[in-house]
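Here it is: the structure, laid out below.
A single protein chain has been omitted; all remaining protein chains appear in their positions.
Labels A, B and C are assigned to the chains in the order they are written; within every chain, residues are numbered from 1.
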Amino acid sequence: MDSHAAAAQRKTYFLVFGALLVLTLTTTGVAFINLGPLNTPVALAIAMIKAALVMIYFMHLRHSTFLTRVFAGAGLIWLLHFIIFTMSDYLTR
Amino acid sequence: MAEIHGTAALAHQFDDPEQQVEASTLGMWTFLATEILFFGGMFVAYIVYRMSYPQAFAAASHHLDIILGTINTGVLIGSSLTMVLAVYSAQMGRRRGQILFLAATLVLGLIFLSIKGVEYQHKFHEHLVPGAGFQFIDADPRHAAIFFSLYFAMTGMHAFHMVIGAGLIIWMARRAWRGEFSPAYYTPVEMLGLYWHFVDVVWIFLFPLLYLIGRH
Amino acid sequence: MFEDLPLFPVRASTFAGQVDTLYFFLVAMATFFVVLIFGTVIFFTAKYRRRSATERPPPIHLDMRLEILWTIIPLILVMISFGWGASLFVHMSQAPEDALELRAVGRQWMWKLQHPSGAREINQMHVPVGKPVKVILASEDVVHSFYVPAFRIKMDVVPGRYTATWFEATREGEFHLFCAEYCGTQHSGMIGRVVAMKPVDYQRWLTSQASEEPIAVSGERLFQQLRCESCHQTTSNEKGPTLTGLFGRRVKLESGESVLADEAYIRESILNPHNQIVAGYRPIMPTYQGQISEDALHQIIVYLRTLGRAPEEKNPS
Partner (left out) sequence: MSVVAERTVASQARPPRRHYLNVNYGVRSWLLTVDHKRIALLYLVSITLFFFLGGAAAVLFRLELLTPRADLFEAETYNKLFTLHGLVMIFFFLIPSIPAVLGNFLVPLMIGARDLAFPKLNLLSWYVFIIGGLFTLTAAIMGGVDTGWTFYTPYSSTYSNSYVALTVTGAFITGFSSILTGLNFIVTIHKMRAPGMTWLRLPLFIWSHYATSLIMVLGTPVLAISLVLVALERLFQLGIFDPRLGGDPVLFQHLFWFYSHPAVYIMILPAMGVVSEIVPCFSRKRIFGYTFIAFSSIAIAVLGFFVWGHHLFVSSQSVYAGLVFSFLSMLVAIPSAIKVFNWTATLYKGSIVYRTPLFYALGFIGLFTIGGLTGIFVATLPIDVHVHDTYFIVAHFHYIMVGGAIMGYLGGLHFWWPKITGRLYPEGWARFSALIIFVGFNLTFFPQFILGYLGMPRRYAAYPDEFQVLNVMSSAGASILGIGYLIPLIYFFWSMRYGPYAGANPWDARGLEWTTASPPPTDNFEYKPQVSQSAYAYDEEQKVG
């Protein structure tokens, strides 16, 4: 890696860190505003954005092979499936 | 995972360093997929009970310290930054930077655990630890107890992962000290980074789910 | 000779014949495939045994038609079993409105039953033939399962909630009642008998069970003993809503949702009153968790139901 690209990468890390802090404060702040039923979805959406930032930039999924991304997604998709199918029982009781 | 000797750290079962890096990366991500499902069991329980007893969960969540929670989130994100910088330093071949950033990560991790410990202690004093001594004056104490059961199970399991991570950081810093890594070979640091960021991601979800219910 | 070696269970409910017909269909299908596979395998192994050490049979290439054929045929067959099974299952999970309601409680390691007339039984269940019977199940400890093989019914008895099953007996006799879900040391001792009898005999048996008051009356007495009436009166007041005419209605909650006031709701409201507060009321009701037995809960719920029902249903026979 040449020094220019390296500097750029370093800068990205700090930008992502800043974004994560801002999002953390946002989610805490938003929690005190009454959005009706939307509070939880908003909090989860922010959490997902933060998680995506960490995974893409800090965990280098941006530079990963297709196979790595598949395995990174597999766990999440499987958890989603687990949740949906369990709730298919609880929500139809 | 591989036998390492300086830059020529190619384990006997691999043909070339590239194969070795790819195998390690894939192995680590597969392990993280396992970890997602491990925490996933508790997330499923959480969702089931929160949908069944929303009031009790909101009432119980109000007993968590949102300020300490937010600070801790920041601390953990900061530790992710220092961790990624440690990997970056390893990649650049900066041994000193690598060790310093690993140390910073360790310190931030320990701060997180200490704050968590303070929170646990408060819960203990407020009789919010499930079991015989549990006291909850608000409505529906039985289901509030489920919230706290899940709170302790989830954050406890998370903290357990951090403790393991801290141990790995110390080990990795020692190896860095001995000059085992170079721009040509720093896979173990990278893998440790993946693990640490994963623990961070788990907390990113735990924070809103546990601390931020019905605050308005 | 089959007295010692029964090979097929008796059929004693309307379900039994229906379930067995489906079972025979599956047995026929299974037999066909088992004979097909075993036959083909044995035939091929005998016919194509190696004749010389050097022979090398030419490869048989993939035949898509064959692959599709043996994908489609099993698919059709399992879809038939699914559809057939699903329709019967849905029928079996909906008890008729006019069913006679028995209340059962499972505990380690016995079955307690109570009839609407108040008659109580332990490890026995007397039922009339030719009349749908619904059994509402509760558990005092662990998971049990209410199983009457002759009726082809089974339902888990789950602590913390009500479950139910129903049947219509078709012949008189005594049948096994088993606990089918492992429940601890004396699990195999948690058995009883079901006695199916002619409706007149059932009535006679009920009247012979002297001195028991109807289940709703016990419930009313409990309602007074537990001082429920100090808040829940015949008209709503600021302490609590009236329970008259509650059962089967939709109730608007403080959270904005509305729920159906069924047995599960009433049960939950007694045990966890603060979880579902009725709109306009304060959460002041104490919980009765741990202070009221499953039997008593059954009785109070039956009593509350009579408050909202036509009077002739007070004494179902």
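Assume contacts are C-beta pairs under 8 Å (C-beta built on N, C-alpha and C of every residue); 3 or more make two chains touch, one makes a residue touch a chain.
These numbers were taken from a predicted model, which means no experiment stands behind them.
Engineer: Under the definition given at the start, what are the shown partners of the omitted chain?
Structural biologist: Visible chains that the missing one touches: A, B, C.
Engineer: Of the residues listed, C:Gln186, C:Gln224, C:Ser255 or C:Gln291, which one is in contact with the missing chain?
Structural biologist: Only one listed residue reaches the unshown chain, and that is C:Gln186.
Engineer: Quick one: say which of B:Leu128, B:Ala145, B:Met162 or B:Val189 touches the chain that got left out.
Structural biologist: That would be B:Ala145, which touches the missing chain.
Engineer: Spell out, residue by residue, where the missing chain touches chain A.
Structural biologist: 67, 74-75, 78, 81-82, 85-86, 88-90, 92-93
Engineer: What does the interface between chain B and the hidden chain look like in terms of residue numbers?
Structural biologist: On the chain B side, contact with the omitted chain comes from 1, 11-14, 19, 22-23, 26-27, 30-31, 33-35, 37-42, 44-45, 48-49, 52-53, 130-132, 142-143, 145-146, 149-150, 152-153, 157.
Engineer: Since one chain has been left out of the picture, which residues of chain C touch it in the full complex?
Structural biologist: Within chain C, the residues touching the omitted chain are 3-9, 15, 18-19, 22-23, 26, 29-30, 33-34, 37-38, 40-41, 44-45, 48-51, 55-60, 62, 66-67, 70-71, 74-75, 78-79, 81-82, 84-86, 88-90, 92-93, 108, 141-143, 145, 147, 149-150, 152-156, 158-161, 163, 176, 178-189, 191, 272, 290.
Going forward, only the chains that are shown with their structure count from here on.
Engineer: In graph terms, nodes being chains and edges touches, is this line, ring, star, complete or other?
Structural biologist: Graph shape here is a line: each chain touches the next, no loop.
Engineer: Determine which two chains are connected by the greatest number of contacting C-beta pairs.
Structural biologist: Most contacting pair of chains: A-B.
Engineer: Just give me the whole-number Å value for how far the CA centre of chain B lies from that of chain C.
Structural biologist: 45
Engineer: Residues of chain C touching chain B in their complex?
Structural biologist: Residue list for chain C touching chain B: 255, 272, 274-275, 277, 283, 287, 289.
Engineer: Flag every residue of chain B that touches chain A in the complex, lowest number first.
Structural biologist: Touching chain A: residues 22, 25-26, 29-30, 32-37, 40, 43-44, 47-48, 51-52, 66, 69-70, 73-74, 77-78, 80-81, 83-85, 88, 91-92, 190, 193-194, 197-198, 200-201, 204-205, 207-209, 211-216 of chain B.
Engineer: So in the complex, which bits of chain A are touching chain B?
Structural biologist: 1, 6, 9-10, 13-14, 16-17, 20-21, 24-25, 27-28, 31-35, 39-40, 43-44, 46-47, 50-51, 54-55, 57-60, 64-65, 67-68, 71-72, 74-76, 78-79, 82-83, 86-87, 90-91
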